[in-house]
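The complex appears here without one of its protein chains, the remainder shown in place.
Right after this comes subunit A.
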Amino acid sequence: MPEPEPQPYDPVGPGENEAVAPTGQGGAMDLALDEAESLEKPLDPDPSAPRERARSLWSDAWHQLRRNPVFVISSLFILFLVVISLWPQLIASGDPLHCELSKSQQGSSPGHPFGYDTQGCDVYTRTVYGARASITVGICATLGAALLGSALGGLAGFFGGWGDSLLSRVADIFFGIPVVLGGLVFLSVVTSTTVWPVVGFIVLLGWPQLARIARGSVITAKQNDYVQAARALGAGNARILLRHVAPNAVAPVIVVATIALGTYIALEATLSFLGVGLRPPTVSWGIDISNAASQIRNAPHMLLWPALALSLTVLAFIMLGDAVRDALDPKLR
């Protein structure tokens, strides 16, 4: 090996050419030179030379997301929602269950910007506290549906065979259950006032969608050459599935789950509106909208604020899902 000779100043540095230029660009000669060069004088890593950071799909996606205003706005709003559902006292000092009948349906007044509802409860406070139920149900139901759905769908897609056929038919059955009718039937027998029956019901109806997505993307991912290569190197099924297939199949699941989160929140509100979702004393936008609906001519402010909060929240999650899809799906770029 010859001593590395002093080189003319090169701002990029040796070896760097290769890192920046993908194979597709630059003609055959370029590549040949590149290759020959790196063989002739290997290893002269100049520590001062700027080196492009290794970028994976995820860091690439993050890079793109940060510059997408839709993502920034929706994620800031969601962050705000999460914070106020954890600590509603931060922006609402009152008690959502403290009501004065004497103030029934009054309009806004100092300290009570959204006015009062029929029971004389402060609409502002109730709207703020209502975020907790929506966010809890949305996040828990999405996590449950995504974990259950991608585990079942992923295994079915990877192994195929009769398990796959069975799962697909079972998923079809759950797809066939009409959401509102199913909710009325299943949830009307429940007496619990916690959020869990609602979460459970949404998971039950939501997992087939995510299982289908996961199954499809696992089937696509397992046909890649690198899966066969990993098998040829002696990797077992568990390793192939977890390390080679799953990371390459998870993006669509994340996208669909994010969008589903918004629809699950809307579904919770729908069920609560119908009286089979969350029950008082739990504070929920759906319950408040239901109570306000009959009074819309007398006191439209009662309906406006919880409905607006619900719409914005659902919109934020759907926009977030859209932005994530744009970032994770290179084909759409």
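The rule is short, and it goes like this: a contact is a pair of C-beta atoms (placed from the backbone, for glycine too) under 8 Å apart; a residue touches a chain by one contact, two chains touch by 3 or more; residues count from 1.
Following the convention adopted for this analysis, contacts and distances are computed from a predicted model.
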>> Name the omitted chain as UniProt records it, choosing among "Sodium:proton antiporter", "DNA-directed RNA polymerase sigma-70 factor", "Transcriptional regulator" or "Methionine ABC transporter ATP-binding protein".
In response: "Methionine ABC transporter ATP-binding protein"
>> Looking at the full complex, which residue from A:118, A:220 or A:248 touches the chain that isn't shown here?
In response: A:248
> In the complete assembly, which of A:70, A:83, A:230 or A:274 touches the absent chain?
Replying inline: A:230
> Mind pulling the subunit A residues that touch the left-out chain?
Replying inline: 14-15, 18-19, 21-23, 28, 31-32, 34-36, 38-39, 42-43, 45, 51-52, 54-58, 224-226, 228-236, 239, 243-244, 247-248
